[in-house]
Every structure is written in C-alpha cells, then in structure tokens.
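A single structure is presented below for examination.
Excluded from the complex is one protein chain; the other protein chains are retained at their positions.
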Amino acid sequence: MNKSITLGPLGECRMETPLKSRTYVRDDTRVLVDATTSPDGVHPKAETLELAGPRRCIHFDPTEVVAGIVTCGGLCPGLNDVIRALTMVLHDRYGVRRILGFRYGYEGLIQTYGHDPIALTPELVEDIHNDGGTILGSSRGRQDTNDIVDHLAAQGVRMLFTIGGDGTQRGSSEITAEVRRRGLDIAIVGIPKTIDNDVNYTERTFGFDTAVAMSRAPITGIHKEAQSVRNGVGLVKLMGRESGFVAAHASLASSDVNLVLVPEVPFTLERLFDYLEKRLTKKSHAVIVVAEGAGQAYVQSQGNDASGNVKFGDIGLFLKQAISNHFEALGTPAYMKYVDPSYIIRSAPATANDSVFCFQLGAHAVHAAMSGRTGIIIGLWNGHFVHVPVEKAVEQRKCINPDGLLWQAILDNTGQPANLS
Amino acid sequence: MNKSITLGPLGECRMETPLKSRTYVRDDTRVLVDATTSPDGVHPKAETLELAGPRRCIHFDPTEVVAGIVTCGGLCPGLNDVIRALTMVLHDRYGVRRILGFRYGYEGLIQTYGHDPIALTPELVEDIHNDGGTILGSSRGRQDTNDIVDHLAAQGVRMLFTIGGDGTQRGSSEITAEVRRRGLDIAIVGIPKTIDNDVNYTERTFGFDTAVAMSRAPITGIHKEAQSVRNGVGLVKLMGRESGFVAAHASLASSDVNLVLVPEVPFTLERLFDYLEKRLTKKSHAVIVVAEGAGQAYVQSQGNDASGNVKFGDIGLFLKQAISNHFEALGTPAYMKYVDPSYIIRSAPATANDSVFCFQLGAHAVHAAMSGRTGIIIGLWNGHFVHVPVEKAVEQRKCINPDGLLWQAILDNTGQPANLS
Amino acid sequence: MNKSITLGPLGECRMETPLKSRTYVRDDTRVLVDATTSPDGVHPKAETLELAGPRRCIHFDPTEVVAGIVTCGGLCPGLNDVIRALTMVLHDRYGVRRILGFRYGYEGLIQTYGHDPIALTPELVEDIHNDGGTILGSSRGRQDTNDIVDHLAAQGVRMLFTIGGDGTQRGSSEITAEVRRRGLDIAIVGIPKTIDNDVNYTERTFGFDTAVAMSRAPITGIHKEAQSVRNGVGLVKLMGRESGFVAAHASLASSDVNLVLVPEVPFTLERLFDYLEKRLTKKSHAVIVVAEGAGQAYVQSQGNDASGNVKFGDIGLFLKQAISNHFEALGTPAYMKYVDPSYIIRSAPATANDSVFCFQLGAHAVHAAMSGRTGIIIGLWNGHFVHVPVEKAVEQRKCINPDGLLWQAILDNTGQPANLS
Partner (left out) sequence: MNKSITLGPLGECRMETPLKSRTYVRDDTRVLVDATTSPDGVHPKAETLELAGPRRCIHFDPTEVVAGIVTCGGLCPGLNDVIRALTMVLHDRYGVRRILGFRYGYEGLIQTYGHDPIALTPELVEDIHNDGGTILGSSRGRQDTNDIVDHLAAQGVRMLFTIGGDGTQRGSSEITAEVRRRGLDIAIVGIPKTIDNDVNYTERTFGFDTAVAMSRAPITGIHKEAQSVRNGVGLVKLMGRESGFVAAHASLASSDVNLVLVPEVPFTLERLFDYLEKRLTKKSHAVIVVAEGAGQAYVQSQGNDASGNVKFGDIGLFLKQAISNHFEALGTPAYMKYVDPSYIIRSAPATANDSVFCFQLGAHAVHAAMSGRTGIIIGLWNGHFVHVPVEKAVEQRKCINPDGLLWQAILDNTGQPANLS
C-alpha cells in the first residue's frame, strides 16, 4: 500500500472538531484507484487516494479562522451552489464567522486591483444556487503568486478555496508552494471546475451533468431543422477542448445524432464527406455534434487567451462552411443549420443532480481544509469523495478512450464509422 | 359599412353543414378594425373584417372533398399543431376522408419533384403537436403557379391550406387567381406563419408566443455571462427581419436587457458606443438584444434566398466584432459573449398558449374553406377570429411604432436613450 | 356615446406629467366593449371603456406622493412581476421616492397587526420576477375598512395599488367609498388577480397563461399513467372555482384529454359513467380534467374561507373514489391515477407572456393613479388596456359559454358528449 498517492497535510491535528457529526473518517482509510480485480487479486501496492470526510481532530480553530473563496475562469453551472455550500458548512457546521468572497477570480487576490471582497453569510447565499453564473464574478489569467500570498497574509486568510479549472489549479499549486516556502499556516483546497469533465481521479466534475442536460434541446431542435428540408444538415458545437465527454453524453442522451466529432478521435474531411454523402442519399438529413476541440488540424489557432489556454479556431463555423461548399460543388446543396449554444449552457443554473454534488463537494472541501489538508482538490472516485493531490490531478487529462465502451456506445448509437481518418 | 374589407367567396352555399355545432356565425357579422371611439362615435364606414366561424350552410360536400395541406418556408413553433388541427377538424367534425399532406413546401405541389403526399389521418397526427418542426417537411422559394394548379386539379384537390409566410401567401394569392381564371372550384385558405408576428390584421401569429418564451433562457444566460466579468457585454441575436416584436417582448419579459435594437428604430454605432461606454462605466456589464433585421445599413446584403427574401448580413457577428474592436481601441477591452439561438427557437414545440391558438386557427381555416371562402387568411382581431383577404394581409407589415406604448415600455424597461441615431 | 361605462376620476388635473413619453392618451378616447358590427353598424350608445395610458396632465405630485402596494388572497403567477413593474414605473418614470410594500395582504393595512411595510426600491425588486410567490406575503379575508383608511391616512399614502381577486376588489371598492366620504385625496387602483381568468371586461388576467402552461405536464403525465395499464383512468384537478377556463385551455393545449368537467356545464355521475364505460371499452384508458368548482352538487360545501369564499368540497377526491367504486362494482376495476397540482401551479414564476403582460398592467395602473383615477381596475379589452370601474368588474363573472366556440372546441377535441346531464 505504499505506492499510493500521498497527501500534503498542512500540519498536525490541534483541537477536537466542534462538529456534531455521527460519523468521522479515519486518516488511514483510502480508496483504490482501480476497483477491478484479476484472478491474481489486488496488488498490495495498488494506487489509492485518501478518503475525504470530517475528521475528529482538526487543525484550525473555527472561531478564529478566516476563509476565502475565489471563482476563476469561464462560467460553469454550479458555481453558486459551491459558494453556497462552502459558506453554509463553514458557518453553520464549524462556526466560522469570517468568510471572504474574493471578486473577479485571482484579480481579487491582488491588492492593486482594488476589488473589495464580499463578506459571505448564510443570508446572502441562501438562494444563489437558483441562479447560474457566480455572484463573485470571475476572470481569466494568472496573477503574481507572491502578490497573492502577500494579500492572503495581509487579510489574515487561513484557508483558501479555489474553484477553477486547470490553470486555476496550477496557480493554486504555486500558491501552496509559496505558502510552504514562507512557512505560513494557510491551507489551499481546490474544487475542480471544468464543464468538460476531464479531470483525472474524479469521476465527474460539477456542471457536467447540467451541460449534458442543457445540450439536449439544441440537438433536438437542430434535428427537427435538418429533418424539415431535403438535404438538411444540422450542426451543433458543444464544449470539449481536449475531451469530448459532453458531446458524447449529449449525443447518447438525445439519440438523434448521426456523427459525433471529438478531440480524441481524429477525422479527415474526405471521410466525413464520404459518410455524409451516404447518409444524405439514404436519409436525406443528418445531425452532427462537434466538440470545440475536435478537428483543430483544420482550423488556425488564434493564439492564447488570458488563462494561457490555446484559443481554438472555430471548428463549428469551419465545418458549416466546408460542408456547405462541398455539397454546393457536388450540385446537391445541403441546407446547413448551425448553432453554438455554449454560453447558454455555461450560464445555466445547475440540475438537481449537480446541485446535490456541489453541496457535497463544498462540504468535503471544508472538512479537508479544517483538518489542515492543503495542495489538494476534492474528487469523487469509486463512489467516495477523495483528496487528490493537485499535481496529480493536473498531470494529465481524462479523455475518452476510443477503444472503450463509451465510444463503442457512440458508434452503436450514431451508426458512424469507427474510423474517420 | 361599405368601405370594409371584402372577401372573395368561392361560390354559393350548397348544402347544410354536417356539423353538430351549438352555434353558427352569420355571414353579415363583421369585426371593426379600430375598436376605439372618439366623442364623435364610430364612423359608419369604418373598416371591418368578416367574422370567422362555422357556417350553417357550406359549399363543399365533405364526403367527396379532397383537402390538401402544405407547409412552406422556415420552421416555426406550432406547424405540427396546425397540421393536426386541420386534420382533426376536417376528419372528425366534417367527415372528410381524404386529406393530403404535401411534402417539402410548394415543391410537393409540382409533379416533377416526385414527392408523394402523405395521407393524413387522426391516428397519424395524434401526437405530432408534441414535437417541433413539421412532419410534412418544407422548402423555400417559388414554384410555377400553372404547374401547381395543374397538380391540384390532377389530384382532385378542392381545398388547399397553405401554412407559410409572406412569400407563401403571395404564392397563395397567385394560385387563387389562376384557379379563378380557370374557373375551378378550389378554395385556397392561408394560415399566416411568421415567427416575427408582423402580419397585418392579425394580433398575433402562431409561434410568436413560443419564440418569446424560448428567448428568455438565452437572455438570462447571456446576462449571467456579462455580469460575471468586468466589462462584460452580452449580445443575443433574435428573429425579426422587418419587425422587432420578438426582441421587444423577450426583452420586456426578461427585464435583464439594457439595449434593444430593432429594424424600426435606426441607430448609429457612435451613439451605441456612447451609451455602452456610460453603461459599462456605471454598471460594468451590459446586455444587448438585436433583431436580425436591425442595423442593416452596417452590413452587406448577401443577395436573396430561395424565397426571394433579401439575405441579411449578420448584424450579430458584425456588432460582436465592432463592439469588441471599439473597446479594445479604447484600452478597456469588453468581454463579448454572443449567442444566436434562432434555430433552437424556430424548431421548438409550441407553448401551451400557441397550441391552443393553433388549434383554433386550424378549426377556423377549415370552417372557412368548407363554406367556400378562398383567397383569405385566418387572423385574430379584437378578440375574434376573422377572414382577411390575402392581398390585404400582405400589403404591408405590422411594425413596432417607435412612438407607441410598446416601444415606450422598452425605453422604460431598458433605460436606453429614445434616440440612438 | 352616453351609456358607456363611466370612470370615477379622483380630481382635477393639477400638473404637467414629468414623463418623457412620446405619446399621451386623451381622456375622451374609449374602447368599444363589443367590436362586432351588424349590417346596421355600431349603435351610437354602445358600451365603452376608458382607454388607459399616460396622461399629459396628472393629479399627484410625484416628488411628494407616497404609494402603497398590497397583494391579497392566494398565490398567482406574476405577483412579483406586478410589484416589480409598479415600483419601476413609479420610481424610474415618475420619480416617486416613497413606495411602501404592505405585508401579508390587508393585514398589513391594519396598524394593530404590527407588520411593518417594506420600502420598495428598484434594487430590491430588480430580480424578483424570476421567482413565484409574492415578496410582500399575503393573507385571506377582510379587514375593517375604517381602520384601513385610518392607516393609509396616518402613513400619508396617496395611492394604493391592490393586487387581488374578487374579495380584494370588493374591499378596494369599500376603501374607495370611505376615502370619498372622508374627502381624502387617495387613489385606489386595482390589478385583478385571478388565475381563473374570470373577470369581466378584461380578456385575460395575469397568471392565467402560466396556469395553462403549467397544467400541461401534469396532464401529459396522467395520460401516460392511464395509458400504461388496462382500464387506466387519469384524473387531474385544476383551478377554476366558477369558470373553467384553465381546465378548458389546458385540455385544448395538451389534446390528450377525453373529458373536461367545468362549473359552467353540469353533469350527472350516471352520464359520466356511461361515457367512461364506452371509452374504456373502446380505448382501455381515459383522461379526465376537472375544474375545482365543477360538480359541486355532489360534494358537501366546507363552509367559507377567510376571504368569504365558499370552501368547495373536493370534487377531485370525490370523483376518484366514485369512479373507482363504480368500476369495482362492475367487475372491471379501473386503475385511478389522481393528481392535484394546484399549489405547484399557483406558486410558479410567470411565463414570458405573463411577465410582459404584468409589466404592462403595472405601468398602466401607475399612469391611472398618477392621473387621479380611483375606484378602477386595469383591464385588457379588444387589444387595448382600459380602466374598468371596480363595481362593474365585480358585478358578474366571466364564464365559458356552453354554446360558444370555445366549448365547441373542447367537444371536438375531447370527443365528449355535448350533454352530460
């Protein structure tokens, strides 16, 4: 059991928890990363993750601690749910009285921007989960790590919850390192935010369920549009920079899609046209779902955005034009109907399912921070909430396996050829 | 009462209706176009419209008549509701047994296309109103009037219901004329289909209520997006080629919009930027709703589409870029969030309200055709369904009056300046 | 033009309006109650209603006036929209600075209850239309008119907006009379609130559109339940104390209903069973929609509620049991599925359509009060907003005409016999 992922505990246990919980988690309970077994059984050094949950002994004194919350990057359904859950559990369960909501992402952690933090209270956050967006505001991009740590220290913040994606968690990791270097007693706990559901060591990320749910109506609509004319081709662009989970799940859910294009499975225009021609001849209409990160070989990159992410070329507009041109040239014009509902999806309030998940994520993040964990994110793995070291989490992305059962389900559901390149 | 709009009855009353209705409409009951009065009372020659409804005496023998239905142009919520209502009332109330659903718009009325019509029955149409789109398919554009009348005659069609917009109804009018010229006994009754709600002599057109309802979520989403960053500008493009009713009503309904741009109210970029700068300085975010036909002076026309409509330049993409450039140049970049949800809206199933309206439209169209009316469309005016001569209906479009109470409500609701040009 | 409905103007025009409106309504423009004409034309003494809208000359000085708003009776979708609209138009358009939201219905107008009013501001009401319910709270029942007028006078209220049903408007009428008796300069303007849509001289009341929209899912669900078993009978109870408009429109919208029972059309159990037996034999399932006020002959009244309304016996539970017993006795048990979604419907946020309507109602109520109108409610008639004297409005209820086109549409749509008694 040694090779398991290890945690970076901030410091020792200092006081008994004020929680009136009926159950506490032991520090030595861990969750297997791989729950399958072969005839040889489970390898004794199989990789494991620390189980999340309330500890009987905690590190910070809730009556004194100052907590901070920051939301970074693009919108994702559930942000307000997480802010609400953190605030409620900090306040109502641990008795923390000073909770600062930093404004506009990491900008809010830099003094010179002058964004005053919001004092978060149960009254203030009570109903925010009914709305999409984030009451704290957000921003993209990095800020100076030293300045951030200066500001945290100046404000007396002892635990910071960072709700954000890859870039945010890398920043989080650097803040943790600087905090350690200075010997400060500040815990940094991340809640991974990616609508793409592409974080390692967590089965799901919040907002993903909502994204899939919200993608259904656009697909159904485009299907109706495509069906209503001869040679109608509907095209929906969905989220998915490096992983096509939203496109895949939304397509499975609607069962109206004839072609799913994701970053993990390359395609050539020739093969795509070939398939489309056959489909139109046979059925007179077709529906395509494309993840934003698919087919990037065909579109010019637009540089980097403020978060340091590559700005993808617009594969949706490209395909719309390319398909249109192709069938025009063939003499059998296709009626293209295109929709890019991304902003409608990202800004939606969370589904019930995501709301429950967000509440649990928030609660576990608070338990982790109170117990002195730092440099971790909260994940869900094999049915348990776990602590994942942030470096481990950002090491590589979770992707669709083109040889796995999910992609096979897509092939079955759409009828598209396994090989498009 | 002479100057009133006159109807083109196809022919005389020939048999008693088989309807078991509790009420019949008299032919001499009319509806005032203007229901307001001044101290002088109502002018004796005030314009009126013929009241719609079942007649005691009808023109066609239901046991022999063949009815046809055709849907033309772009999708609009409620198409299937209307097809269903026509079929149900023809079949169940009058006992008509042969109802042909022509495929793919006016193409289906041209023999050489070879689109076989669908035999419509109550069983077939029972549940179609739960889906958006049209089960008949559609197409844009004109077809030869002579060929259409040849085909109608060959198929023995005695009443044709044309569900379509402006172009369709003009076509309808030409078919009516040709039918008259040939002395045929075929009634042509139109159900105006424009999601823009811009038909004269009808308070509403089907699909409009759904369009407004479906526009709410995109506006709310874009509002959340704009609010979530500093200098966030959200932009939603909605339907509205020559009339901005959808944009206006959707903005009133959401009350999150700061600027509504419609075709009826000109604007200059300078004034628009000016207002936006003030708004961003004060509130740090702004939401704009633009009707597709607004600001066409700024965008190059793209020629005509198959229906003969001018293909508008894309004012949405234009504004997105122009606003982005402007604030970039000012040194205070705006974060633009843009969505064009048109295809999601057009393909949606009808709201309950629209479903009820579609059922009534369909029923009145059948009553009109059975009684031998032709060359008319069904409208709703001053609370009554009426027969509107098709020439009258297409003469000019219903538009927002920039000096009227609706636009004033927009000014009040958004805070935008009355004059933007 | 003499026999027209006359208004009770509070007093003379005293100052020019501060409004920057592009249009003003003249006091002598009226709307015909009946917009149809016969060959004889319009009778010169035809009944008319005063046109609503902003006046150039107003009665109250906006900089000094104190306005009050009260919501009474049961919940209805759109209450918050109306509160929001009143506040926005009073504040932003007229510049009124003191707007009191009285708590818990007429209780809030009685000093001894000790409910402090809420100071309403644009910031406070900005987003309330996204929620159902009423931020002011409500209550049922009458309060002493003298005490109310004492309280209004003590608080310096010069215009009171009463949002409520029949009972509320009768109260409103008594307050108006007492105000007049005392020679006070206080305007009372009502916004009729009845989800049943049964107010005379207004084509619609707010909340009705939402009620119909929200009734669709329960009907569809019960339809699926009934279809899923042999001899399945689904029963949905909807709102409608004396008028069955909600039941009728919801049934038309869903087109899944086989029997609609409304207060206006009597039925006997014998005929109902008879029809049901035939239906089940033929189709093996049936869906019934019953308005709460239907068939009251069969259920014992439960006395009166606090509003003075008769507490109806529960026709839903009664029918569920009666039908169950009947088919049990026949030896062919029916599987009854019953749902009463009233509270889910009444508490829903308004549809887009209702939201627009509520904004307009609120605006016109403000214009009316500012111009010194009192003792009126705002209605919508023949496409125009109008002032309806409150006595006129509460004189009798708007009902479904069993011989009219709406009920005929129900007969056509459901296949139920015209005569069930």
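By letter and in written order, the chains are A, B and C; residue numbering begins at 1 in each of them.
Just so we're on the same page, a residue touches a chain if its C-beta (ideal position, glycine included) is under 8 Å from a C-beta of that chain, and two chains touch if they have at least 3 such contacts.
Quantities reported herein were computed from a predicted structural model and do not represent experimental measurements.
S.K.: Please identify which residue in C:175, C:222 or C:260 touches the non-displayed chain.
M.R.: Of the candidates C:175, C:222 or C:260, C:222 is in touch with the missing chain.
S.K.: Determine which one of A:70, A:88, A:261 or A:368 touches the chain that has been left out.
M.R.: A:88
S.K.: Extract the touching residues of subunit C with respect to the undisplayed chain.
M.R.: 75, 104, 131-134, 137-139, 217-218, 220-225, 227-230, 234, 337-348
S.K.: Given the full complex, what residues of subunit A touch the hidden partner chain?
M.R.: 1, 20-23, 28-32, 35-39, 41-42, 44, 46, 48, 51, 53-54, 84, 88-89, 92-93, 126, 129-130, 203, 209, 212-213, 215-216, 249-250, 252-255, 351-353, 355-356, 359-360, 363, 381-384, 402-405, 407-409, 412-413, 415, 418
By our rule, only the chains that are shown with their structure count from here on.
S.K.: Rounded to the nearest 5 degrees, what is the angle of the rotation that puts subunit A onto subunit C, matching CA atoms?
M.R.: 180
S.K.: Using CA atom averages as chain centres, what separation in Å is found between subunit B and subunit C?
M.R.: About 29 Å separates the centre of subunit B from that of subunit C.
S.K.: What is the distance in Å between the mean C-alpha positions of subunit A and subunit C?
M.R.: Averaging C-alpha atoms per chain gives centres 45 Å apart.
S.K.: Taking the mean of the C-alpha atoms as each chain's centre, how many Å separate subunit A from subunit B?
M.R.: So the centre of subunit A lies 41 Å away from the centre of subunit B.
S.K.: Could you check subunit C for residues that touch two or more other chains and list them?
M.R.: Each of 130 in subunit C touches at least two other chains.
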